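Removed: one protein chain of the complex. Kept in place: all other protein chains.
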Amino acid sequence: MVDLAVDIGGLRLANPVMPASGTFSDGLARVIDFNRLGAFVIKTVTRELRAGNPTPRVAETAGGMLNSIGIPSKGIDYFFDETLPFYKRFKPPLVVSISAPTADGFASLATELGVSGVAAIEANISCPNLEEDGRAFAMTPHATASVVARLRAATKLPLWVKLTPNTGDIADVARAAEANGADAVVVANTILAMSIDVATFRPRLGSVTGGLSGPAVKPVILRQVYQCARAVKIDIVGCGGIATGADAVEYMLAGASAVQIGTATFIHPTALIRVIDEIEEFCNHRGFSRISALTGALMRAGVDETDLEWRQEAGE
Amino acid sequence: MVDLAVDIGGLRLANPVMPASGTFSDGLARVIDFNRLGAFVIKTVTRELRAGNPTPRVAETAGGMLNSIGIPSKGIDYFFDETLPFYKRFKPPLVVSISAPTADGFASLATELGVSGVAAIEANISCPNLEEDGRAFAMTPHATASVVARLRAATKLPLWVKLTPNTGDIADVARAAEANGADAVVVANTILAMSIDVATFRPRLGSVTGGLSGPAVKPVILRQVYQCARAVKIDIVGCGGIATGADAVEYMLAGASAVQIGTATFIHPTALIRVIDEIEEFCNHRGFSRISALTGALMRAGVDETDLEWRQEAGE
Amino acid sequence: MMDSLYPVREGFSVAEQSAVVIANTAVNPEYRHLVVTAEPPATAALAGQFFHLLCPSSPDGNPFLRRPMSVYAVDAMRGRVEFLYKLMGAGTRGLAMLEPGDRLNMLGPLGKGFALDPAWKHIIVLGRGVGLATLAPLALMAERASVRVTAILSARRPDLVMSVDLFRARGAEVIVVNDADHSSEVGNVERLLRDLVARGRADAFFTCGSNRLLLLLQRLGNEHGIPGQVALEQQMACALGMCFCCVRDFHAPNGGVEHRRVCWEGPVFGLQEPLSW
Partner (left out) sequence: MMDSLYPVREGFSVAEQSAVVIANTAVNPEYRHLVVTAEPPATAALAGQFFHLLCPSSPDGNPFLRRPMSVYAVDAMRGRVEFLYKLMGAGTRGLAMLEPGDRLNMLGPLGKGFALDPAWKHIIVLGRGVGLATLAPLALMAERASVRVTAILSARRPDLVMSVDLFRARGAEVIVVNDADHSSEVGNVERLLRDLVARGRADAFFTCGSNRLLLLLQRLGNEHGIPGQVALEQQMACALGMCFCCVRDFHAPNGGVEHRRVCWEGPVFGLQEPLSW
């Protein structure tokens, strides 16, 4: 028996596997048993009604996909009236992803969500900060610090902060989140990207650029998890291109305490369950009694040692 | 007959297709006709002898590869004694990629390379800047400005500046290069990434992290080319995941005037030649008499127009 | 974000299954017919529902996302599901490579299908191109409900018209129109429709595959108070209502325009609801 439980910024999860925001909804209950998930993470909620971006909103790329959904939202009332009661019927804790155009907006949403049934806040700070130049909060340590400080003051709930991979300073941004009271960082959102249809000379996405996700981004986000793990002590939730138990283990070795799965669910709706089964199997096979022992267990041997090791393996 | 010639920052190329630095050497002459290339771009040269990084130096990922070669270099004397005479035997112009740990180092190398047979300098400023915090010059507009200014003062050769995709400010970095005298920007180098072997718990690269290249990065670098094209007037050389003529056309539509091909040559050593043939075919087929007409020809229609267009196509 | 109508069930109504290909043959230069084995819940698929197919790689590319395909026919007794698909890009060209005995990973059944009002005696099915695949199972559904069908099948050329025999076998009256002889022009189709309306053969309209034809039916439906249903298409990622990739514009109850998900609220919608096909 492997103990799959993990503690993420004060929230206990039965296992470290959960959906990524925006890639999950009640529809998946037609295919998998929701009670097996480590947590629910729902599509980012905003206070106001939002329509989202023009279509086409999706395009496929080598080993991944682009999306430009934006954040269509039925608003906070719909969340309280419909979404919250629905998820209350299940055992896993509910993590509510929120977004707002200002630090104040984030703070007031977080306060309002301090109700029974909401287990944690995931602040999606990859959205444009209307008070600064319109760049995403998570692009700079400075903007991250200010929005996280406001959020911290506004809620006692475990506070997860979801970072953008588009910054050149992700470790500094993670440090700013930690210093201002975040309980965990989620690394990361999608990578800004685009694709053009050479038949029509037009962008494949209605909003020209969009977010890249799926296996293609895994090596990049894994590196960012590794950088953040060396920069902060708070928990890291890894998210980017995870499709198998081995991928999840790779993220944990790099320093993640839990993982989120997005795009893989679109290809195999049972991906979340399969990853849970596969990491359990991995632990059994390798003699780990607690999954949490994998976090940060990467072996960084001296250069020559690594080299030799590979040679030995290759040797026969 | 399609006119494939392009002008990149003052240097005339017979066609817009050239190898990416570090993915090309004389060995390829065993497979393809070097005289068909738009230009030669050689592996980054440094003044001093360098060994490069520990092995393993390569790993494969979904739709791409990681490398951690570093910049092994036989030094500048070897360049003058062996490399330069070799390439002088062929028609395409020779673009020499250079790197140094300081702005001074870049400048003195550039000056020294002002000899017959060197057609342009490509400054690979994705290397650590030892005078600042060791971050790559190309990570910030500030460091880019200072190194490009020094380079500009040091050479009359066409000056191409190769950017890193790891910054959150690539358009600002391109602006800094332009403002300080760069004739073109090459967008971009590899994306910092990593991979872990879950069997051994060790990084797959001897130096832990390395650069991601190949089809997986194409949507990300294409977006950066598009951002740079809207930020600067100087020419842009697109580089990232190009494997086919359609990929090259996609980069040109986004704003590139020429393209570099790296990883694709490892999979198909004839990739450079095939891309030249395919873009010529594309122009013929679509009625373009000059390839340069493709540069920036992306159609950015109003949102609804795009939507409608797609619907019509999908309609039957 | 969530559809509160959806009940939490004991069993699962959608499944990822590894079907075995029984046949995969060309029906004309552009379309192919695919027959695969299926088990429940796949065999519970209704007319208008679809499956999300994991298409194999081919020299035309590696399809990363699944591809939505309407159910063309279901035979629950023999455990079979059929598709009729048009060769387009990497996905459908990958499908074309499948040979009998190969495996096909399919997810479904998905979405909301067609519904027949017991009060209807005569319906009109108006389809074009790929839309014919989606509309085809209506023939059997109507026969079983003792509803008479007039099918107007439109295509670019006569040799590209499909499902004529299928509709006739189920007792439908079939009218074929095509671009080659201009019979498919909106004006002519409108004449045919007005004639059928006048003869009391149009208790409801069903359509798929053409924006022009949808707009025509919306106009006639409005004019004569005739209800109807339309199956829409849109690019999809999840096909389970999760990603909001597949939205289209609809008239909102309050008079404005709102997005609905083709995979979840549809693909079958009330005739007057969508702004366009």
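First chain written, first letter: the chains are A, B and C, and each begins at residue 1.
The working rule: a residue touches a chain if its C-beta (ideal position, glycine included) is under 8 Å from a C-beta of that chain, and two chains touch if they have at least 3 such contacts.
Keep in mind it's a predicted model, so treat the numbers as computed, not measured.
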Option touching the unshown chain, where B:Thr83, B:Asn189 or B:Thr295 are the choices: B:Thr83
Positions on subunit B contacted by the hidden chain, ascending: 22-32, 42-43, 45, 51-52, 55-58, 60-65, 67, 69, 72-74, 78-79, 82-83, 86, 89, 214, 263, 265-270
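FYI, only the chains that are shown with their structure count from here on.
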Most central chain, Cα average position: A
Chain located farthest away, centre of subunit C as origin (C-alpha): B
Centre-of-Cα separation between subunit C and subunit A, whole angstrom: 36
Cα-centroid distance, subunit B relative to subunit C, in whole angstrom: 47
Subunit C: positions in contact with at least two other chains: 234-235
Two or more partner chains touched - positions in subunit B: none
